[in-house]
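Note that one protein chain is taken out, while the other chains of the complex remain in position.
Every chain is named by a letter (A, B and C) in the order it is written, and numbering of its residues begins at 1.
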């Protein structure tokens, strides 16, 4: 069957479901109707969508960590340890599960049990199965989201949603291009239609599940319009399958004006595109990811990176912020370091939340720039799809119209090269085949030239590499020393 | 002799000097001419004024910690430990020396030697004397400033300047009203004329010593115009005695727009007043103090407060920033904590320094507000002094025209009560007898009322108390819970 | 001697005025008659005031880290001057550097202070202890 952006019909969904549920033994424990009843039995305090709605109403930015370990009891202890210092909980899934390597995950669980410490970088929810996942939800008082990076996340969705998780991260583009090497894009899009349809089915039974496309993509100098295009497409694809509660994301770039413009334009563009596509009955929120690139090893310096992200999130008015830790440079943090990241973020949010970043011509210009870039690229995506967004997306990625910098997926062109300008905003050094208006390209070129002149060197791929490592070396911009 | 803002004549200075130099035995080692030669022998890398000039030229914000311990070798080790992570060094003087209690300082030195750890909260430079102070300067590669809080700092100045310190903090108002209880203001102003004249004499011999009035005053919700008035007066008094290199200071209030407006207005007002008074040959710079009020005990949260100050300093374009530590809530920090404060600050400065906080009507309005407040108060000061600034200052403080909130000095009226508005800017709740234009008072009243409405309570002294403790309790604004 | 008369002040050469004003406000609100000597108060000034008003307690603050020096010998001086039973409290950042509070508490209790408080203590809870301790000494 050809991929179309059209709500999956029940026959298709159900016959596919049989196959999904038998792909690993724990699938057999899931009963959708029983899952609906379980979700309906949860108190509102555990519902992600309710927390997001309240935060948006009150103008607050919610705090969410990343956290996941191999064993259930340890995972519960970890989340309980963090619960007081955050508003929303995660269960970060391990990298084997993300690639449906459940045998390897089982090995990781066994070795972790033997070692007495987690040897997996996340929580292998599929292996643990329905009842163990419910034990996680029941041990906590706050809403829990599944955060992962899974191109085929159908079984994971079936198990975790029936288990009472009330939010699900990911999307067919955002959990393929930055997370996989050889998964065809049409396949991951199709698999995420399944996930979205499942969320839609819950919605139809009165169970609201929050859906969050993964905003930061490769986390490496991604220009706002690139991640915005992906977020908007995944939002539209999710809405088509009946999802109603959408959180669109963006990863901190580091220039405050650009970061604020990004979150504001993202929200406005979402309403623009969702409503143009005929959707009116949806709940929209935004998520700001603290810096996703390399961190300094020095923990005091890492706190600064965390704080800069917390401040930007609050000033931008994001609904929630995903929090880093002072151990970021060393990989998976201890629970204490995780909490410290949340504490630093809490303090900064509390000191900034009532403040208003003033509107100014500079900020307006940045918002307008992002909007024009997005409209230009998405127009081409719709054109390539001859009206079908799913087909358009596959063709746009193949054509390099949608192009994520520094992503591992072989379907991604990787021709677009970003670089910082002289004030640290992420601009385009080499546009590849991304269709942008001439004056926009000129603007980017001028900004990059301005920096090159200031540094008395040509803009080059060396400049890009310098920028990639700059923050970990205590600079925003990778200037020559 | 009546206090006048007039350069001290040499006879007066020299007869007073004899008395100063015999007030404690270490005074006898100082020879001004030899001190000049010693200062002239220092490399430019140790000259404070040169570092400030370079930073201002390059648009950088320099980092300076606070640090001082009882014993010389330990003090040297402490500063050497910090030296790599900062641009400018301090020697923070202990509280006994600040009150000329040299006997008590001697006891503190003895007890510290016995205890093997510093029992003093700073470096007792007078007791250690000229040669030991020179050993400090000679053990370091960067410029060193004397930072203290001394109403009568004449002997301290004689010893430390002859010893090669190249910057001297303080002033007759800013080192009296927040630091003393019963020292008459005319006396401290007169003693600081001596210090300024001494700096002027060095200047006349080709030795530039930086002079920095202490900006934050009581460090507790001080409205920008209050500290600006004091800074401008002390700047003018110093210029009259022949000082040429002036750094005016301001302590972070916590609202980003207000903090940026404060530093920008301070610089502009300084040029306005200095030039109106006929001074043209001076070097002006600014210093931004990270939050001087109560800190959270939690160190991760303390890092956030530090980072917010570092970001504001860089965005405001201050020439230097005085850095706090994650141990702030517990008093004097370990050297490791001190360095961590500098590291966090370094990272934030490096991530923010190239960014430009956009000009906007909101920022313009805040700058203009501060300027009008300062002009209104200073006009009254000049009027009260019948043209003499020193006399005007004494009378203005007595009359409550100059009024520092929460200061211990009995000469201070303490009638002005500040409070935060609904976006966290420090406004006036109770103006006392400070002469401000009616529309400015209305503006403050309206802003405070807006907050009171939002909190559904009357503005009151309880609201002020809530604000004083808010940041230590992880809030900018002391809202009811 | 009234059980609600207390003496308040910041000892030694310490000029931290803000907390002192707040403690005064809270204790007054809790019904104590507070004689607030403000900042930079010597041991003898505390004792003079306590004798003058017949205070049941002296509350010593020290924020700047010189507590170890400034507070030493205060209990002995109180006894010398006839205040055998007076309740002695001390609180603030009492020592130089970040040290374990239990260690600091022991240090100052050994000096003869009845209770020792960190700077973060809730003043209302101090008021409660104070009422009990003064009553117990009557």
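One rule holds in what follows: contacts are C-beta pairs under 8 Å (C-beta built on N, C-alpha and C of every residue); 3 or more make two chains touch, one makes a residue touch a chain.
As the structure is a computational prediction, the values presented were derived from the model and not from experiment.
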Please work out which displayed chains the absent chain touches and list them by label. A
Among A:192, A:303, A:406 or A:429, exactly one should touch the missing chain; which is it? A:406
Decide which residue listed in A:64, A:118, A:247 or A:304 touches the omitted chain of the complex. A:118
Chain not shown: contacting residue from A:99, A:245, A:348 or A:363: A:99
Tell me which stretches of chain A touch the chain missing from the display. 95-96, 98-99, 101, 104, 107-108, 111, 117-121, 149, 178-181, 218, 220, 297, 327, 329-334, 337, 406-408, 461, 465, 468-469, 472
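Note that only the chains that are shown with their structure count from here on.
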Measuring from CA centroids, which chain ends up nearest the centre of the complete protein set? B
Roughly how far is chain A from chain C, going centre to centre by Cα mean, in whole Å? 55
Chain A to chain B: how many Å between their CA centres? 45
Between chain B and chain C, what distance separates the C-alpha centroids? Give it in angstrom. 30
